[in-house]
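Of the protein chains in this complex, one is absent; all others appear in place.
Read from first to last, the chains carry the letters A, B and C; within each, the first residue is number 1.
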Amino acid sequence: MKTTKSLLSLTIATALLGLSASAVAEQTAIEKLQADMPKNWGKWGADDQIGALNYLDDAQALRGVQAVKQGEKFTLQLPMIHGVGPVFPGRVPAMHYMTQDESMYSTGKLDELAGGVKYSDDAVFMYLQGTTHMDALGHAWYGDEVYGGVSADSTVHGHDHVDIGALASHGIVGRGVLLDVGLHNGGESGRLAPSSCVTLDDLKATAKAQGVTIEKRDILLIRTGSVGRFYTDTPDAEWTATTEPGLCYSKELVNWIDDMEIPVIAADNLAVELVPQNIDGVDYVIPLHGALIRDLGVVLSELYWLDDLAADSAEDGQYTFMFTAAPLKMERGSGSPINPIVIK
Amino acid sequence: MKTTKSLLSLTIATALLGLSASAVAEQTAIEKLQADMPKNWGKWGADDQIGALNYLDDAQALRGVQAVKQGEKFTLQLPMIHGVGPVFPGRVPAMHYMTQDESMYSTGKLDELAGGVKYSDDAVFMYLQGTTHMDALGHAWYGDEVYGGVSADSTVHGHDHVDIGALASHGIVGRGVLLDVGLHNGGESGRLAPSSCVTLDDLKATAKAQGVTIEKRDILLIRTGSVGRFYTDTPDAEWTATTEPGLCYSKELVNWIDDMEIPVIAADNLAVELVPQNIDGVDYVIPLHGALIRDLGVVLSELYWLDDLAADSAEDGQYTFMFTAAPLKMERGSGSPINPIVIK
Amino acid sequence: MKTTKSLLSLTIATALLGLSASAVAEQTAIEKLQADMPKNWGKWGADDQIGALNYLDDAQALRGVQAVKQGEKFTLQLPMIHGVGPVFPGRVPAMHYMTQDESMYSTGKLDELAGGVKYSDDAVFMYLQGTTHMDALGHAWYGDEVYGGVSADSTVHGHDHVDIGALASHGIVGRGVLLDVGLHNGGESGRLAPSSCVTLDDLKATAKAQGVTIEKRDILLIRTGSVGRFYTDTPDAEWTATTEPGLCYSKELVNWIDDMEIPVIAADNLAVELVPQNIDGVDYVIPLHGALIRDLGVVLSELYWLDDLAADSAEDGQYTFMFTAAPLKMERGSGSPINPIVIK
Partner (left out) sequence: MKTTKSLLSLTIATALLGLSASAVAEQTAIEKLQADMPKNWGKWGADDQIGALNYLDDAQALRGVQAVKQGEKFTLQLPMIHGVGPVFPGRVPAMHYMTQDESMYSTGKLDELAGGVKYSDDAVFMYLQGTTHMDALGHAWYGDEVYGGVSADSTVHGHDHVDIGALASHGIVGRGVLLDVGLHNGGESGRLAPSSCVTLDDLKATAKAQGVTIEKRDILLIRTGSVGRFYTDTPDAEWTATTEPGLCYSKELVNWIDDMEIPVIAADNLAVELVPQNIDGVDYVIPLHGALIRDLGVVLSELYWLDDLAADSAEDGQYTFMFTAAPLKMERGSGSPINPIVIK
């Protein structure tokens, strides 16, 4: 482990050599890759905390409203079951503990409240990204800076900048579009093969096949069919955290997302994107998190349950709808569990 | 503490005396009070898990949509701050822990991901009703049965019946009405005095003063002004968990809620209702939880932040709006944190 | 799920038939098996909370002291590593979170204390039996009663009776004897084969081979070699929670433990005993927990790290020593993590 001392002597030596610190620091692959790509830093003011959610203004809420036809609702969170669920390595599924219930009354350990009413109570220990969730803009970065050009030190023991609380206070309401790439490209199973790459062309072809036009500021819901493997016995492949299909980085894709002013991209896998990816011979893990969250302030949202919505859309052909998601206002948090609601 | 043995000998003795168990069991005050009051048990089938949320059908989602005018959003959750927040006795505010952040990369404890992207992660320990939340229908009961007439044993170490997961899967979307009783009755402070009783007449008078008509199946948001005391230095009174103003039980009120088919009642205090109350000389704690949750299956939702919405409504006179709330699908849970969204 | 109502009608019907409840209740296998076996209920008074720890009086502490020769220490807890460790199904290893450290000072998020001192702090979420631990006497039972004949309802949402706090307040100090059955019976690996049965004869033969005499009131440390499999690549077998070798129930063994007034039995596996066992054609899971903890009040203690102590004992031939263990005073707890100390 490097000590503060050794780091200090390095920077001093560097200075004495007449070199700027940045000149000698080795650039990472993602820094080179994204060097000429667009950034939204400063676009919405120096104090911007919500990035591409700025696109989700009142007009977008109205556009969401106008997409409603029958009033049918779909809730897109996975079930939260004590100790069970698909999670990224390092996390555990939520654990749920009752703190009181009928057994305490029936054994005389707790008295009924005055008049006779009784109540249960409970607590949960959970990773904020341990179920269907939305990422804060501070959740992923590269180099020394997070979204907005603020030091990555702002993440230390809680996000001082671009935390999930900021997204939660804005509220996510707009027009959503389901892109069922799993159905379009997945063959008989309706699920993309493990480790499949989803490209911009795949998104466009899917939209076309569905007869839907992706409009500016649409919220994209990409169905790969992946998480369904966790819950069902699938003859095609077993679910694992590191073989999920997902979006692949391309400059074309990133520029299109930027041009289209997409505020939120959601998917039914752990990371929206494929993990890992190889770009021009170099290995990357979650490069789109760098390009989208850190540089463009686009919000990523993961582990959606889209199978029911997809089945319904396949039947009635309606792939657009009102979309709402409401992360919890966890101040300094890097993400939040959510239960998105779609109204068709 | 009573042992199983002593309970057993009691029931045996009872049986030998030729009496049914229910004949000798002493009725609680709430059982007597509610004896002739309406119940919705069985109204929506034997397996009903969502009670009055059945009123929130597609038509209500459309009615919510039609209440939207400018597309302005309000998010109604209180801020979740590590270790800080108004909670009912026995609970603690959410506690938030970063599991990784920039400090691990900058000290060489964690390597960047392949390609150079880094990410933060975090976990939370929280009571499910330790911030703005929605109660499950199994959360409160009296006698031996919860909503639907199912044994209260269904609450033991997790709700087998009418858990929050059921409400979460339905999704809450409809037309909401803000009733700013705090502004109407609170004098200069705009907050009801501690321990104030809010009656049906107060609700009706407030609606009238606001120029709004409460319609069937509206979601009611009652502002007392209470929780604002927790966050501000109020000259009028200090916030405490047991002196909050709230709804008072009356048969008139319960019958009106039933007749109006109100699916959800929310408020900016810990329990919607006044704690404790005295009815005809008898002390009760949360009798409305018994009457509304357990008997009618009406959903209660608490600790809302309504001050901003109220200020806006006072200005533009629009007290109705689209309302969405999305509890987490915590299976077997007695409640869930929520961040409700209002769209005006 | 049985409701309270159906249970009630059963007991009433029983009573009307003139039968005692116990006469009609179907006896479980363990109730029949243990029907004629010894119980220590009431032996140390009606309010006894510590069972066989009563044997560990001042004289036994002195006998422990007299076993010390060189003053060499061994600590017998397994390492507690965030998220890693052998646990029984349903538990997770301890999870550890820093709440403050140097990164908060170096990034200016936390000020040094007045004068310049800084400090770190941390929290842990853990199962009380999720590492090396001691069981409370209320932890395991059969029928309707826990140790001492108190209703099993005393376990509900916290042990009112015979909790770990009681054992912790007494303190465990005495003479310990290591019985390295793994070395004696395990062949070249020095580890018993998976699912091996350890009998009373095995214990006696091991003691004899070691040249040690088991005395009355000795604390027994039984090494099977099992948990070592979790930490090492063993060519002989993989570690799994349900194939560990352990003690097998026999009336001979239980009576011998009773006659010898053994206060504590520890082992380097999850349950001291073999899981599961078949006795006279009937399957049992942890029958010795019933016979020893519930009936005799003998304390069981699990997941010990004995390999280092065993290696040392094999070398110097000293298999007896002073033993101390100090569970945490967790009131109402069913167990506690411990780090036992042996002094040779």
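We adopt the following convention: contacts are C-beta pairs under 8 Å (C-beta built on N, C-alpha and C of every residue); 3 or more make two chains touch, one makes a residue touch a chain.
What you see is a predicted model, and the numbers here were worked out from it, not measured in a lab.
Asker: I'd like the shown chains that the missing chain touches, ordered by label.
Answerer: Hidden chain contacts in the full assembly come out as A, B, C.
Asker: Given the contact definition stated above, which residue among C:Ile50, C:Leu78, C:Val227 or C:Ala310 touches the chain not shown here?
Answerer: C:Leu78
Asker: Looking at C:Thr234, C:Asn255 or C:Asn339, which residue reaches the missing chain?
Answerer: C:Asn339
Asker: For a quick check of understanding: of A:Asp153, A:Asp202 or A:Glu273, which residue touches the chain that isn't displayed?
Answerer: With A:Asp153, A:Asp202 or A:Glu273 as choices, the missing chain is touched by A:Asp153.
Asker: Under the stated touch rule, tell me which residues of subunit B contact the chain that is not displayed.
Answerer: Residue positions of subunit B that touch the missing chain: 4, 83, 92, 95, 98-101, 103-104, 106-107, 109, 125, 151, 153, 156-158, 160.
Asker: In the whole complex, what residues of subunit C lie against the chain that is missing from view?
Answerer: 1-2, 28-31, 33, 57-62, 65, 68, 70-75, 77-82, 90-91, 94, 96, 98-103, 105-109, 112-131, 138-143, 152-159, 165, 168-171, 173, 276, 279, 282-287, 289-290, 322, 324-335, 337-341, 343
Asker: Since one chain has been left out of the picture, which residues of subunit A touch it in the full complex?
Answerer: 1-5, 8, 11-16, 21, 95, 97-99, 101, 103, 106-107, 123, 125, 144, 150-154, 160
By definition in this document, only the chains that are shown with their structure count from here on.
Asker: Hop across touching chains from subunit A and tell me the fewest hops that reach subunit C.
Answerer: Between subunit A and subunit C, the shortest chain-hopping route counts 1.
Asker: Between subunit B and subunit C, two touching copies, which fits better, same or different residues at the interface, with half of the numbers shared as the threshold?
Answerer: same
Asker: From the C-alpha centre of subunit B to that of subunit C, how far is it in Å?
Answerer: 43
Asker: Measure off the straight-line distance from the CA centroid of subunit A to the CA centroid of subunit B, and report it in whole Å.
Answerer: Chain centres of subunit A and subunit B, defined by C-alpha means, are spaced 29 Å apart.
Asker: Give the residues of subunit A touching no fewer than two other chains, as numbers and ranges.
Answerer: 98-101, 103, 106-107, 109, 125, 153, 156-158
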